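Here the complex is missing a single protein chain, while all its other protein chains stay put.
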Amino acid sequence: MLMGLFNHWVVIALMMIGLYIVIAHGNLIKKIVGLTLFQTSVFIFYISMAKVNGGTAPILADDIIQYSNPLPHVLILTAIVVGIATTALALSLVVRIKETYGSIEEENIQDQDNQTFEQSNSQKDSKQEKQA
Amino acid sequence: MIAHLPALQVHLPVLQVIIPLMAAPICLILKRAHPVWLFALITSGLAFVISVLLLQQVMTSGVISYELGGWQAPWGIEYRIDKLNAFVLLIITSISTIVLFAAQTSIEKEIPKSKHTFFYILYLLSLTGMLGIVATGDAFNVFVFLEISSLSAYALIAMGKDRRALWAAYQYLIMGTIGATFILIGIGLMYQMTGTLNMEDLSQRLPEVAQTRTVFTAFAFVIVGVCLKLALFPLHLWLPNAYAYAPSIVTAFFAATATKVAIYLLIRFTFTIFGLSFSFTTIPLQTLFMALGLAGIFIASTSAIYQKNIKLLFAYSSIAQIGYMIVGFSISSVTGLTATLLHMFNHALMKSAIFLALGAVMYRLGNVQLSSFHGLGRQMPFTMAAIVIGGLSLIGVPLTVGFVSKWYLLLALLEQGWWPVAVLILLGSVLAVIYVWRLVEVAYFKEPLSDQVPVKEAPMFFIIPIWTLIIANIYFGIDTRLSVQVAQAAAMSLFGVTP
Amino acid sequence: MDIVINISSGLCLFVGSFLCLSGGVGMLRFPDFYTRMHAAGVTDTLGSAMILIGLMIISTGFLVFIKLVMILLLGMLIGPTTSHVLAKAALHNGLEPQLGHEDADNKETTSSNP
Amino acid sequence: MIIAATLAIFVAMILAIIRGIAGPTLYDRILAVNMFGTKTVLLISLLGFVMGRPEFLDIAIVYALINFISVICVLRYSDTNEFKHTPDEKESTDKEC
Partner (left out) sequence: MINIVILTLLVVIAIAIIRMKDLFAVVMLLGIYGLLSASFFVAMDAVDVAFTEAAVGAGISTLLMLVVISMTGRREITTRHKPFSALFVVAITGFLLIYGTLDMPYFGSADAPIHGHVAPRYINDSMQEIGIPNIVTSVLASYRAFDTFGEVVVIFTAGIGVLALLSVVRRPEDPEQIAVINDSMHERHLVIRIIAKILIPFILLFALYVQFHGDFGPGGGFQAGVIFAAAIILYTMLFGLSTARRVINQSLIRLVAATGVLLYGSVGLATLLSGGNFFDYNVLANDPIAGQHLGIALIELGVGCTVAVVIIIIFFNFAARREMQLNNKKQHQDKKNKESSSC
């Protein structure tokens, strides 16, 4: 059992490390790194389930009878592309966030948002009081 | 070539997705914002026509299956249109077309001129993604199109003029990607146990292995992933900011369609793929979803009452409305599901009308803070009247669509004898009365602020689509035959009941 | 004939692996960046060349042989270039080579994340 | 012998990883990544022979190229002030503006 499921368990460990980084770290780039780890671990999971003992790469040749399963490979090719697309978009968001907020730490950004929110609220409130 | 054109009828399922998809790169070639807008509008209209034809075809002749690449179903990708997806396709394309009509005017003030073309391209891609999710009959294809719609959604939301739009888009991106990856894991586990990706095939092969833990895990991952996209109550945190700071057009479009697509996915996965007996008898999904739905209604409605930003207010109200749909879904009876489907349609009508009207306010005033609404009832009478009627519909006042779906929801609950839940639903509507009333009070019963510049009524490009939606709101509230018939037929086909 | 091929390829592979290993050890044990780079740079090029030549000897198809030659050429071209560029950049950006005296500890504290 | 060579490459890779994690300077890490890259190229070539299908050496070529490009990229984009080595200069440019 240990050998049969070792791959799956390591993949789970990797997934959880990725997920942990995404949730627990405040740095936006670190979060993206975590997301990449998370996605890559899913790729590893798919590819390990495609493997057949004694099989070889699914490219037909004359003297080979057993091949690994090609379908997960196809799916993961698509998923890798999706992954890089997400990363690129996320990074461009980070660049813009850095430009407008001057920081890429989650807490810092949320503090700034709360401040502006309260300011605008208090301004409006005072306006209303004047009106009354 | 022309000789083949009548035969295109057969290809409607794929054309539904391909036409907006191909239009997106053409927009990039057209380059200039004005022709691109016209082109996108025409494309979306065409998609609408196709979805009407599809619905007609499905209602008369049953399920349409279309094999892409000419490969037989489990080997190739299949498009499978039944009553449920035809109905959802119609919702998406109709709202998209109406909202797009107002787009050119609205984004003029919210997005820099140089980025208008990109806006329309992303809008079309987002539309494509949603249509693709709904039309496909292949589990992995769902993931691909989910990512198309999500990626374009992140970019669209980030185009909002407030800097908080960026932060909201980033949060949505993180949550959305986790959700999509969860769905990917779930699909992988299902594939591992059955060896197939086709939905129809999965539904036949899953019962054999339904008792394995792997299938349970797959179910859990898919459901959590979909619920993240759905913004179901404890996973809703990304939604309010994303809707509040996105450009108005984007909010109107997404509030009406994006969550509907996620609900469609939930129904598709639970009812079609895993099957009714697995989803609702083996797993306590019923109580769980009932509780989450009710909690969503109350907590979101209560937060809505305290909001000063009106877009944020209605964003929270959206979460509450999702709660109603989930309650209907969790009843797992034909009437309950009919109520959910009806509410999907009705909520799309009212929310897009409200958010478009807020877009008009944004166009004139530049913000949608509650304090700016002082006396707006007299300055922008048509826009404000639309918001009020939409609000009444949210509450569920008779003669509006909101009433119809809540009526069916109550019927379904009473059918099962769950009257305490029915009472809670009515209480939820009272909360809706409160938050709508706050807006009405400010807009109609307060004098304009002294330093406020008086504004004119919104331009025609806003008024026409808004009032189209409002009239639809009232029409479908009075003449319920069409919507109820379709929703009922779709619900029955999911339960395998013949009418 | 087979024996000759096998032995010569085995010899090449052995020498190559030994060089790679010693490079790795040097990379780990040497006191500062420049010496580490020396260890890695020198052994990398020759070690990979030996392993690739070993593989070439036992390769069967023509295409495989050509690809191995290409990898070898690329390695010869890229390895020294990166070493050169790396050393230049490090020197330019103010990383001083450690000359003669032992103050590795001091070095490490100033340069690692403060 | 091929298997022994593969093992040797693995050990060298592990040593490179340790250097990559330990640092301490930026350039040590770049060096580690570079060395790791060349070792991966060798590993892929060897794996092809171990598994009996050596015709996929294209991958090794791609690795070599990508490795080169990423090292160049690291050096190119580490030339802003923030990445300069001397500590006192670091402090001054560190403040966000």
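In this document, chain identifiers A, B, C and D correspond to the written order of the chains, with residue numbering beginning at 1 in each.
As a working rule, a residue touches a chain if its C-beta (ideal position, glycine included) is under 8 Å from a C-beta of that chain, and two chains touch if they have at least 3 such contacts.
Not measured: the values here are computed from a predicted model.
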| item | value |
| --- | --- |
| Partners of the unshown chain among those that are drawn | A, B, C, D |
| Hidden-chain contact residue, picked from the options B:Gly70, B:Gly417 or B:Gly496 | B:Gly70 |
| Footprint left on chain B by the chain that the document does not show | 1, 4, 7-8, 11, 14, 18, 21-22, 24-26, 28-29, 31, 66-71, 74-77, 114-115, 118-119, 121-122, 125, 128, 132, 138, 140-141, 144-145, 147-148, 151-152, 154-155, 158-159, 185, 189, 191-197, 205, 209, 212-214, 216-218, 220 |
| Touching residues on chain A - with respect to the absent chain | 1, 3-21, 23-27, 29-30, 32-33, 36-37, 40, 43-44, 47-61, 66-78, 80-89, 91-96, 98-99, 104-108 |
| Interface residues of chain C (partner: the chain not displayed) | 77-78, 81, 84-85, 88-89, 92-93, 113 |
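We take it that only the chains that are shown with their structure count from here on.
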| item | value |
| --- | --- |
| Mutual neighbours - chains that touch chain A and chain C alike | D |
| Least step count from chain B to chain C, where 1 means the two chains touch | 3 |
| Furthest chain, CA centroid comparison against chain B | C |
| Chain pair, most C-beta pairs within the contact cut-off | C-D |
| Chain centre separation in whole Å, for chain B relative to chain A (CA means) | 25 |
| Chain B-chain D separation of Cα centroids, rounded to whole Å | 47 |
| Pairwise touch network: line, ring, star, complete, or other | line |
| Residue ranges of chain A in contact with chain D within the complex | 56-57, 59, 61, 102-103 |
| Chain A residues touching chain B - in the complex, by the definition given at the top | 15, 19, 22, 28, 31, 35, 38-39, 42, 45-46, 49, 71-72, 75, 78-79, 82, 85-86, 89-90, 93-94, 96-97, 100-101, 109, 113, 120-121, 124, 127-128, 130-131 |
| For the chain D and chain A complex, residues of the former touching the latter | 51-53, 56, 96-97 |
